[in-house]
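One structure is given here, and the rest of the page talks about it.
A single protein chain has been omitted; all remaining protein chains appear in their positions.
Chain lettering (A and B) follows the sequence in which the chains are written, and residue indices restart at 1 in each chain.
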Amino acid sequence: MNGVLSISTVLNFGSAGLIVLGLYIVFTQKNLIKMVIGIDLAETGVNVLLVSTGYIKGNTAPIFSKTGLQVSSMVDPVPQALVLTSIVIGFGVSALALAMIIKLYEKTGTLDTSKIRGLKW
Amino acid sequence: MSIVWILLNIALAGVVLNVLFSKSKIVQKYVSLLVFAGLTYFSFIMYSQVGEHFDFPLQIAGQSIGFTITWLNYYFGIMITGISLLTVIFSLKYMEGKDGSTNYYTVLTLKTFGMLGVIFSSDLITFFVFWEIMSWSTFALMSTGGKEAPKSAFKYFVFAITASMILMAGVVLSYSLFGSFDFTVIHGKIGTLSLSMTGFLLSIFIVSFSVESAVFPVHSWLPDGYSNTFTTFTAYLSGISTRIGIYGIILFLFGIFGMQTIDKLSIIGKINFRYIFGVFAALTMVVPTFTALYQHDAKKLIAWHSVGQGGYMLIGLASGSALGIAGGMFHVLNHMAYVVLIVFAIASVEHRTGTTNLNKLGGLIKKMPVSYLALLFGIIGLAGLPPMNGFVSKWFIYRALILGGYPFLAIAAVIGTLGTILSVYKLIHNMFLGQLPERYNNVKEVGFSMQLPMWILMIVVLGLGIFPGVAMGLIAKIQISLGLAAVPYSLHGIQTASGQLNMMVVGALFMGGLLVAWIIYLLGSRRKHISQYNNYAAGNFLDKNVAYNFNYEFYAAMEHVIDPYRKKIIQRTEQGIAGLTDAVSEYVRRIYTGMINTYGIYVITAFIVTIIILKELI
Partner (left out) sequence: MVNPILLIIVPLGTAFLISLTASFLKNSTKYLALLAMIANVWVSIKLLPAVMQHPINVVIAGVKPPLGINLFVGPLGAVFSILISAAGLLILLYSFKYIEGDSQHKYYTLFLLLITGSHGMILTGDVFNLFVFFEILAISSYILVGYEGKRNGLEAAVKYLILGSIGSILILVAVALIYQEAGTLNMADLADKFGMIDPSKRLMILVFFITGMGVEAAVFPLNSWLPDAHSSAPSSISAMLSGFVIEVALIIIVKFVYSIFAMTEILGFLSLVAVITLLVGEFAAYKQSNIKRVLAYSSIGQIGLILFAMSLNSTDGLNAGLMQIINHTASKSILFLVAGFLIVRTGSYQISDYRGIAKKMPVSAFFFVVGVLSLLGVPPFFGFFSKLSVVMAALHTGSVFNTVMVFLVLLGTIIESIYFLRIIQIMYNREGDVGSVKEAPFLPLLAIAAFTVVILAGFLVLPQITGYTGSVASEIVRKMQMAQVF
């Protein structure tokens, strides 16, 4: 530790912060686009968390880029694979969300969630 | 081959055939006639198989389920099939050209099927399954008929489904307590329960049956439900359908829980389970009977009496003595006979005049003498006067209450009878006596197929009044099979240490009294037959242009006296519950605000609350 924050701690707190911030946006903002941004932010937070789970201090990326690299000197590759998948999914969901919001905007003429309440009770 | 199977298969075949031939009313009619004739025949010869048990080829939770024949369900079985057959015979003409009658015979057969299943079941599951079929077909039955019918049927349904759910809880609770659904097994193990559990379980069952038998606080579905449907269904429903609830009460009180167990459920001294039950029964006798006075519709009036008379049966059962229980059971049969007779008479009048409104009828005695006689027999029975059958069972009940030391309940029974006499007098007066409205000058008596059931029932009503021993023999067998003391009976009445009843003597005295009155009437020779318009009132001559209807507001003065005591508590409570449900629903609905931000907050709140609660649990 050496009295300094370890990188894992930074990543953990950073990701938690991103998630909380993202969700906070979702709960407070009434603009649908901003809500999508909030979800993206929170997703990024989760991705950071995922990456940090496989981090081993001082090790390199799990790619055989140079000869002589040992497996033991690499970080855990599984979370990195997971993160890639998760990023792709997140991207897809955001794109879909924005597309739907555009469609919805065409029908309602507003992005304000307090005005889009055709379905309630 | 067991007769129970034959019975149920015939009934089921009847349902299927009625559905298949739903386009042809003629076929439906005769198929139903055949089906019910078969049912009646087989149910009457069933006594040869009493005591036998038949398993269904299906197991629930490893338990075999099925049917059994006992004297108790034999008694109810012949009542069900007999009255169904008479109803069908009566309906052949009555239902001709009526709207909405395509499902008439279908629901009637289905309902009979359900009731037969209920009474012959030997375990809780079969009982519950057929109970549900019966409730739903009662609902279907009530939905047919007039414009108001679906609404009142709906009210019935709300009560019935509540009762069913309570019953289901009771069924499953018994299973988890006794490990079996079988009645005899449960009866054997009932003593092992703690008293509070016994009381709880018994209350569950009794409450749920009370709904079907329309006991006082939960009776309000019955009058509208029974009177808004076809009049023949009114007869069928008041006559037997309500009494399946009584069957359930008899079965569970005496057949499953047993007298010893019930008498242990005491609160303080005499205030025990039976007594509380008796108080509700007394309320059932008095309140609905006086409500009947207010009715301006013959069907509704009888429907209210149908509630009230149930009180007599229950109070007889609640008295707990051999005489009282016999009276209660006998009253089921008697009530069925005379109430169906009364409603058939009303239906005949309705068939010819098109109305059952008491303010519009009158003076039909000369036009429809057979119906008049039927109604007269019926109301004498209903009022509990000799020499008709109602007198006998009511006499048993009064006597049992007095001997058992329940003076207040006995007084309630007498008050109930007073109200009954008043209101049945209104019934017969407003329909057959008094002024004949001009428009009914061409009314004729109904045809033979409608008269036949009335004649049969008149014979039954009078016959059971003079020869109660015919039924008492069967009732004594039931009492013995349930482990109760039997009442020593003779053909004309009973012979007990505390007193005896000989209906031959009573009938003869009564007839003698009538004879004397008739002779006096004949001797007073200043009689003259005049037209109903050759008359005057308050100085005005009455002719057909003067709307002088003595029948209108028949008991206005009496109603003025009773009115202050009518608080309509039940009605208000029901409205309150309905309003509360509406309000709860309205508030719960508003949880779903339609605002996505709120929904997100719900998620995160749920997340936090879950953490807080689970932290304590783990």
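FYI, a residue touches a chain if its C-beta (ideal position, glycine included) is under 8 Å from a C-beta of that chain, and two chains touch if they have at least 3 such contacts.
From a predicted model like this one, the values you see are computed outputs, not experimental measurements.
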**OP:** Just name the one of A:L21, A:M74 or A:I101 that touches the chain not displayed here.
**Re:** A:I101
Subject >> Touching the absent chain when the full complex is considered, from A:I7, A:I63 or A:I89 >> reply: A:I89
Subject >> Chain not shown, touching residues in chain B >> reply: 58-61, 99-100, 125, 128-129, 132-133, 136, 143, 147, 150, 154, 157-158, 161-162, 165-166, 168-169, 172-173, 175-176, 581-582, 584-586, 588-589, 591-592, 594, 596, 598-600, 602-603, 605-607, 610-611, 613-615, 617-618
Original post:
When the complex is taken as a whole, what residues of chain A touch the one chain not shown?
Top reply: 19, 22-23, 26, 32, 35-36, 39, 42-43, 46, 49-50, 52-54, 78-79, 82, 85-86, 89, 92-93, 96-97, 100-101, 103-104, 107-108, 116, 118-119, 121
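Note that in this section only the chains that are shown with their structure count from here on.
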**OP:** Would you mind pulling out the distance in Å between where the CA atoms of chain A average out and where those of chain B do?
**Re:** 69
Original post:
Mind pulling up the chain B residues that touch chain A in the complex?
Top reply: 589-590, 592-597, 600-601, 604
**OP:** Would you mind writing out the residues of chain A in touch with chain B in their complex?
**Re:** 23, 26-30, 35, 113-114, 116-121
